[in-house]
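In what follows, a structure is listed as structure tokens, so that the remarks can point back to it.
All protein chains but one are shown in place.
Our next item is subunit A:
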Amino acid sequence: MQKSYRLRIKGIVQGVGFRPFVAKLAGKLNLNGYIENREMGVEIVLFCAEKELETFLHRLKIEKPAPSKILELSCEEIKTKNGEPDGFIIKASKKNGEITAFIPPDIAICNNCLKEMFNPENRRYLYPFTNCSHCGPRFSIIKKLPYDRPLTTMKEFLICSQCESEYTDPDDRRYHAQTNCCPECGPRYWLETEEGKVFPEEAVSKAIDILEKGGILAVKGIGGFHLMCDPYRESTVQRLRRLKDRPFKPFALMARDIETVKEFAEVSSEEEELLVAPSRPIVLLKKKKDVFEAIAPGTDRIGVMLPYTGIHYLLLRRLPVLIATSGNLSGEMLCAENREAKEKLSHISDAFLFHNREILNRCDDSVVKVVDGKKVFIRRSRGFVPEIVPLPVSSPSKLFCAGGDLKSVFGYVKGNAFYPSQYLGDLQFKLNQDQYLLMTGRFEKLFDLNPDVVVVDMHPGYFSRWLGELIAEQKGAKLVECQHHVAHVYSAMAEHRLESCIGVAFDGTGYGTDGTIWGGEFFFVERSHYHRKGWFRRVVMPGGEKAAKKPDLMATAYLFDAGMSLALEKEKLVQAASIKTSSVGRLFDAVASLLEICHENTYEGEAAMKLEGVASRGGGRVFLPFGLVDSEGAWEVDLRETIREILRLKERRVSIGELSYAFHHLLARVVLEICKKLRDEISENNVCLSGGVFQNSLLLSMCRKILSDSGFFVYTNEQVSPNDEGIALGQAYFYMLKERDLRW
């Protein structure tokens, strides 16, 4: 029987070719009706039988455009007063109703566009800006809503008649593609060297020449600049390291295609899926033996991505793999403006491949890895931002959550949607602070956010806190504090819609509620209440902040704590230290140094990564002891005997691989032991693991296994990073639960 249905879809369904797709699908199924853009997504009205609706919904979910994302789909039968149209029509957008909460992230060039780009017959032959309704830049070029050409940086490019007719033809792939352009009317690339400028026709081939001769090229892409060069040329790689002041930190690679990737790295099916996804993140893969030692020294992983915009495909035509590292100065966010890049990267790059489309919202490449078949974000940025994270509760207030400091990401909350910003880097740098403030303004405009509550970290010296206070002052908003590690735990709870859990936060360092430095904490969490129920015995941080860069100093601290004798010089250092920490991140550093794997972190997490790297050579033949001390109803982990045992075993020539594996396993056992004790106390079976340390695949995997085997349900971050990028989400959820608890 013929009925009428109204479907409302929320999610990324605008700016990704969703309406033409639905129209085509309805056409194929011979259904009458219409679709229109609505504030939070699209609305579809169908006139059909129930059976046909089912087919429609089924195929909608399976065949929808790759970059689209359905967050919510509701369907109800209606009595429509409007007459049934003849066929299926796309209704013109209503001017006011078009403000949408969901802007698509930047989308990698699609296969149809690629085919055109490499078809000599096509008018877009070799045109690097080729895109369509399904692909191309989005977030990085948008200033304001609605998502319309004049409000993007495509505004500068007056659309030509041919492109215009594609834009207005509902049957065209480029129907309503705001970024539609061609060599006639769109942006263009040029190459700039010391000798001068080279224009489009030759720019790319000249650029490739430079790469082939071992040069370093600065390439403007979607989210900002890359520095690119040939990874197989030792001298070039060393030059890049020297000029970037980056002696050991791994460089990301961009490979022509998945087959090329498989030549030097192991790729699981989950990893392959991520590599080819429209978000095109850098995926940390297990590298094959003895490859790219200079690119990723001392680790068993390599970060690889596939090309995601026309220019990448063009550059990779001759060299199958390129180093593609952020075009930035050490510590700063990547450059996005031509002038800025020239100012900052001239001493590094031999030539610049510039284009004349402005990048408004700069985004670094995202970085992910796969652990136990699940995606773990190391950095969530281009290709994912500004996707929202749906929250299990809704807030009557609008929130601004300032996040952390070292890997800063802020977030806004409106209703039950959390809007995380892109990765904004370490806030001790001016550029990053400026970008942070700029982006808060942009987010407020894009999503109509005007916070009345600001949540900040407790650390009195955090820049994010300072900036948060500033924003609170400007808006007359209420200022709320949330402890760092508590926020880590709440970030995982928010993702999994939990209201209570045993929270385990293993981290670098954060400011504790007692004014000391935390980083290895166990909590009971129930709604907005939390109790610290366990921690690692504190050791000093010799040299203060510097200790985070010097694993050998942390080793000294642990040796001292374990009662081992020290050289006088070192003893002096330990005794002068005034700060103590329970950080597991620092513990990793100490053990890496004790095992002679790494004595200095030239980049964040170096020692821990290298320690994890060698553990794959071990196999669980050694067990390390640990102590648990009851401290007024909470548990203190005492590792003094562990440290002594590690030294004894090292002396007995047990391999460092074996010891490293044993150390990881020890931590997993500590987690299990404390979780069991806490479960006995409150019969809580849910465990949330968060904090930067859980980026460690081996540790995460071991903890998950050992806990699951004992009947725990283990939850980890999947939509945001477990590192400090996730703090803002935790701050949001913590406050929202608190607000709700107060209402009740």
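Assume a residue touches a chain if its C-beta (ideal position, glycine included) is under 8 Å from a C-beta of that chain, and two chains touch if they have at least 3 such contacts; residues count from 1.
Just so we're on the same page, contacts and distances are computed from a predicted model.
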item: Chain excluded from display, named as in UniProt, from "Ferritin-like domain-containing protein", "ABC transporter ATP-binding protein", "Hydrogenase expression/formation protein HypE" or "1,2-phenylacetyl-CoA epoxidase, subunit A"; value: "Hydrogenase expression/formation protein HypE"
item: Contact with the hidden chain (one of A:279, A:338 or A:509); value: A:509
item: Contact residue for the chain not shown (choose from A:89, A:276, A:437 or A:647); value: A:437
item: Option from A:344, A:485 or A:533 whose C-beta touches the chain left out; value: A:344
item: Sole contact to the chain not displayed, among A:83, A:460, A:563 or A:633; value: A:460
item: Residue in contact with the excluded chain [from A:89, A:579, A:628 or A:654]; value: A:579
item: Residue of A:261, A:541, A:643 or A:656 touching the missing chain in the full complex; value: A:541
item: Contacts of subunit A with the absent chain, listed as residue ranges; value: 245, 329-332, 343-344, 404-406, 427-431, 433, 437, 459-463, 466-467, 470, 508-511, 517, 541-548, 572-573, 576-579, 581, 724
